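Note that one protein chain is taken out, while the other chains of the complex remain in position.
Think of it as A, B and C in the order they're written, each chain with its own count starting at 1.
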Amino acid sequence: MFFSAKQRRVIPGFGLTMGFSLLYLGFIFLIPVGGLLLYTSLMSWDEFWSAVSHPQVVASYKLSFGASLIGATINLVFGALVAWVLVRYRFPGKKIVDALVDLPFALPTAVAGIALVTLYASTGWVGQYLNVFGIRVAYSQLGVVIALTYIGLPFVVRTVQPVLEDLEAEREEASASLGASRFTTIRRVILPSLLPALLTGYALAFARAVGEYGSVVFISGNMPYRTEITPLLIVAKAEQYDYNGAAAIGTVMLVAAFLLLLLINGLQWWTQRRGL
Amino acid sequence: MSIEIDRVNKRFGDFVAVDNVSLTLNDGELTALLGPSGSGKTTLLRIIAGLEQPDSGRIRFHGQDTTDLHVSDRGVGFVFQHYALFKHMSVYENVAYGLTVRPRSQRPSKAEIRKKVMHLLEMVQLDWTADRLPSQLSGGQRQRIALARALAVEPKVLLLDEPFGALDAKVRAELRRWLRRLHDEIHVTSVFVTHDQEEALEVSDRVVVMNKGKVEQDGSPEQVYDNPANPFVYQFLGNVNLFHARVQDGVARIGSVSLAAPEYAGQRDSRALAYVRPHDIEVLGDRRDDALHAQIELVSVVGPTVRLELRTDNSESVVQAELTKHRFRELGLGQGSDAWIRPVNSRVFLEDGELQAG
Amino acid sequence: MTTQTLTHVANPELAARWRRATEEPAWVRWTLIGVALTFLALFLVLPLLVVLYGAFEQGLQVWWAAISEPDALAAIRLSLLVVLIVVPINLVFGVAAAWAIAKFEFRGKPILISLIDMPFAISPVVVGLIFVILFGSQGWLGPWLAAHDMRIIFAVPGIVIVIAFGTMPFIARELIPLMQQQGKEEEEASLTLGASGWKTFWYVTLPNIKWGLIYGVILCNARALGEFGAVAVVSGRIRGETNTMPLHIEVLYNEYMFTAAFAVSSLLTGLALVTIAVKSFVEWLDERNRPAIASH
Partner (left out) sequence: MKKILRNTLVGGLATLLAGSVLADNITLLNVSYDPTREFYREYNRAFGDYWKQQTGDTVTVRQSHGGSGSQARSVIDGLDADVVTLALAYDVDALRQHAQLIPENWQSRLDKNSSPYTSTIVLLVRKGNPKNIRDWDDLVRDDVAVITPNPKTSGGARWNYLAAWGYALKQNNGDQDKAYDFVSKLFANVPVLDPGARGATNTFVQRGLGDVFIAWENEAYLSVEQLGKGQFEIVVPSVSILAEPPVTVVDKNVDRKGTRKTAEGYLQYLYSDDAQRLAAKHYYRPSNPEIAKEFAEKFVDVELFGIDEVFGGWEKAQNEHFNDGGHFDSILENIARR
């Protein structure tokens, strides 16, 4: 039996906690998600396939996944850097900066979208200067990347930070005593230890970005084939009473999300196995 | 309160942790469960406590079946290897915990609790730490607090899991003696788990040697040490030298040396191993017929004793011998000297399959 | 030779240049700090300033008028109501799930953890869609609900459910690693001392997970207040009735009442900032309460 302890346990409450967890998961999660899958499975294959493989939909996958990939990569680089700076260096205002990292978790996405477009539109505080160089952020694919970078920012920082804090100085000292330069030490000793955390943060940021809606619609141009993200397309389909199409695309995203999570948990498993 | 362990079995997946163990631990005794890691001793202790459920078999306290009694109703005091002190509570609160969580009807008054806790803290000589947090104490102090906490509920039996495992050598030795004295004072039936034979031999009234889930030997420290039941116990209880020997009619022969082995009186010529502890090897400076020639390879002085490593003519392995510094000076030997050695006390076990009635 | 070595050590220039094996040269350090702070300024501080500037551009009075207007108050009330329902439920769930996962071994554990994680990765829009398909009057359960005069979507229950869905992992996710790392020795110790399961949880487990729990609640709270995409689909946007704060912000924005939109945003941002401040305070308390264990 899944989800049942092998036998009576000394610590009490297994039945109660497991029962409540499963009941709650079932109500709030499995019934709806199962419902969507069932709904999709009632469609014919042709109908499903034509809905999810229409060029406009495929273009939106490319944007959603592509921009998420870029955003997550930016977060990978800068998130690692921010985590490094926050853990290793001392500078004035460090506590405040550390606290601010959580802001994208806490700020409603719609507000984030409005704030970002206010900044990056060609009349905005930042946009007007970028405009001089011919860089258009708002209403372009770049805008989508910016929004997705914003909402995924805390993930890499917050997964790498604790690992970096726990890293023993001894290994670095050992590397240095063996004649390695600081750069070599970082590349050969520190980076490999951080790799699992980096990948986990990367995957989480990516997964979150793929599904993001609220902040993107304000800053992306929403042009089909060019700046239309998949979640927006789902909304558009639903609003044209095309629930089948919406559900089909939704299922594709759901499956993508699940695969991503499997990847994340696989990474964590791998991490534990390597004893890092 | 006696503890009766009746044909207890416990597996974890494919791993047999406790293999059909039966034991009776007497009232007021301090028993050591001794064995290497993975021998099942901790599992057995946790089964007695009710922290693990046996796959089969019964546990009885004073004849009363407690197998299905929940740990919180079993009335055992359990001292954890890593103390398991409640980090967020002061020392006082930790010790008082077992009393304060009792149902209101059975709970002593605040003043009584206070009196009792302070008494216990005095007993473990830590009354001055009452207001501290566990993290502010040293390892040895934490261990004593954990013990006081377990005693506060007046347990019927006291169970200790590797109680000194995480402490340094000096503190271990002190605490060991202290535990012995404490037990003599309160006389509660106690069981402790250890992998350290010295600890088991020094502290306990009784030693139960375990290996691979089975009891190898059960007896007083002297019995176990002097009369190991089998090669495993012999080897586990301290350093030992192995000599290939031949046994015939109650005599074991190691080269030119003969040893009495009355337990094999009717044995025909068989291969055997003789186990000799380093301090049972007599080292002589002069040649003797009933001794083996050897060369001293290494001399190390450890406090009042001298340990020698010698190589015999017919053996590739090294023989260890132990003697007093005084005796060593008398012999006038040094590194590289020739010497003659003679086992004065040994235990002979036949090699596998050689046992046969003569 | 000896003298020379001594002079070397005493050489102030060299002493100043001496650095730890685990340190980078100063210029590298400051460059990295500079790059990181610039990145954060662009991505975190500027949007925050935009919101605050927009909110207070026309003075405190206008700001106050915007957030004390009846529809805004209704949105605030609704958001708080939702939070009051969702956070406690998710709190109980988080603790229960973490207890089951951290204290017991059972098969299917990784699957359970993955399921708890799923809402992180599912698009809020898909969440909204799922509930419309299930509970909409054209949906599967819709006719039955209508026949029994029950409303789920376009009413408070629907909003509560989608927000509960989206914020489900936060507390559980915070507690699971914490409780796994703490093991179960203290609980066992408590049980051997005669405490019941509830008492053990209350006196031993809870104090140990307190800070993680608070942090999880804070994050869950913030997300519950800020959830937009899924709520937009199931709320029906009835002014003063089913508009949560983020939806009300969108409404105001679409009515060209930018100052008001930013004012309500600033309220949420303020909440986020307070949240973060509380979290930092909580961590600071935690650090202070954990006396330095003799190190190295």
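The rule is short, and it goes like this: a residue touches a chain if its C-beta (ideal position, glycine included) is under 8 Å from a C-beta of that chain, and two chains touch if they have at least 3 such contacts.
On a predicted model such as this, the values are computed, not experimentally measured, just so you know.
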| item | value |
| --- | --- |
| Left-out chain, listing which of the shown chains it touches | A, C |
| Selected residue (touches chain absent from view) among C:E185, C:E241 or C:E283 | C:E241 |
| Among A:A138, A:A176 or A:A248, the residue in touch with the chain that has been omitted | A:A138 |
| Among C:I153, C:I209 or C:A260, residue touching the chain not depicted | C:I153 |
| Among C:I161, C:L178, C:V251 or C:V264, the residue in touch with the chain that has been omitted | C:V251 |
| Residue ranges of chain A at the interface with the undisplayed chain | 55-56, 59, 117, 121-124, 138-139, 217-218, 221-228, 232, 235-236, 238-242, 245 |
| In chain C, positions touching the absent partner | 81, 132, 135-139, 142, 146, 149, 151, 153-157, 236-241, 251, 253-256, 258 |
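By definition in this document, only the chains that are shown with their structure count from here on.
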| item | value |
| --- | --- |
| Pairwise touch network: line, ring, star, complete, or other | complete |
| Distance from chain C to chain A - Cα centre to Cα centre, in angstrom | 15 |
| Geometric centre distance via CA averages, chain C-chain B, whole Å | 52 |
| Touching two or more other chains - residue numbers and ranges from chain C | 188, 191, 196 |
| Chain A residues counted as touching two or more neighbouring chains | 9-10 |
| Chain A contact footprint on chain C (complex, rising order) | 21-25, 29, 32-33, 35-37, 39-40, 42-48, 50-51, 54, 89, 92-93, 95-97, 99-100, 103-108, 110-127, 129-134, 138, 140, 161, 164-165, 168, 184, 187-188, 191, 196-197, 200-201, 219, 222-223, 225-229, 232-233, 245-246, 249-250, 253, 261-262, 265, 268-269, 271-273, 275-277, 279-280 |
| Parts of chain A lying in touch with chain B, wherever the complex brings them together | 7-10 |
| Residue ranges of chain B in contact with chain A within the complex | 50-53, 70-71 |
